[in-house]
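Note that one protein chain is taken out, while the other chains of the complex remain in position.
Moving on to chain A:
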């Protein structure tokens, strides 16, 4: 690992100012960033730790009935505190990595990184969440822009995420046991005005909405409505699974998620 300085601001404003320095980078839970630094895949001059910013932590319900989660909230906190409000999202958080990783990793870090196999992007996209930053609000449909790519500008921080709570939802994940990331996972969210389905782990374009399944499920909400269907697209192929296998799993995971709800 190359060396760098670490700053520990206590407000969003101070963090944004610190990130104005040349080659500065935010550090949230570090569960992806620290291994990346060890591999010398990044060489920031300064890391700005977000862990001491209390205004970016915690969970609440807003006046519109949305579940609001601070960007620096850990997966373990979401697992415990979101259970009463949005059980499917709490269940997603409870299955990220392992217990020690969940005590450090944060929702803002996961969404800012947008790993093509991460869990939170699927939860945020399927829920139609709003990503709140220090400068603006971004709809999840506009936020995810491909593998490791988001609408975030340089130095922009995910301060909060607002989740509309569906009538019912389920996250179904085929785990890749070595990394504990999903090989392919589906998040199905059933709202009064329709169904949203997001798939992670499958596509070279990162998390995506499977609109064909959404239409079928909005018509008839049953696993049978998806019989024989699988998502199209430029699927990931690697030593853990071929593109064909991943495409197949999009159908299997989504049907299982629907069956768990219906």
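Quick note on the criterion: a contact is a pair of C-beta atoms (placed from the backbone, for glycine too) under 8 Å apart; a residue touches a chain by one contact, two chains touch by 3 or more; residues count from 1.
As a convention for this text, contacts and distances are computed from a predicted model.
J.: Unshown chain, UniProt name, "Heme lyase CcmF/NrfE family subunit", "4Fe-4S ferredoxin", "Ribose ABC transport system, permease protein RbsC" or "(2Fe-2S)-binding protein"?
T.: When "Heme lyase CcmF/NrfE family subunit", "4Fe-4S ferredoxin", "Ribose ABC transport system, permease protein RbsC" or "(2Fe-2S)-binding protein" are compared with UniProt, the left-out chain turns out to be "(2Fe-2S)-binding protein".
J.: Which residue from A:15, A:53 or A:76 sits in contact with the chain not drawn here?
T.: A:76
J.: If the hidden chain were put back, which of A:98, A:153 or A:193 would touch it?
T.: Touches the omitted chain: A:98.
J.: In the complete assembly, which of A:49, A:134 or A:212 touches the absent chain?
T.: Considering all chains, including the one not shown, the answer is A:49.
J.: Residues on chain A that touch the omitted chain in the whole complex?
T.: Residue positions of chain A that touch the missing chain: 1-6, 8, 27, 30-31, 34-35, 37-38, 47, 49, 51, 76, 97-101, 103-104, 178-180.
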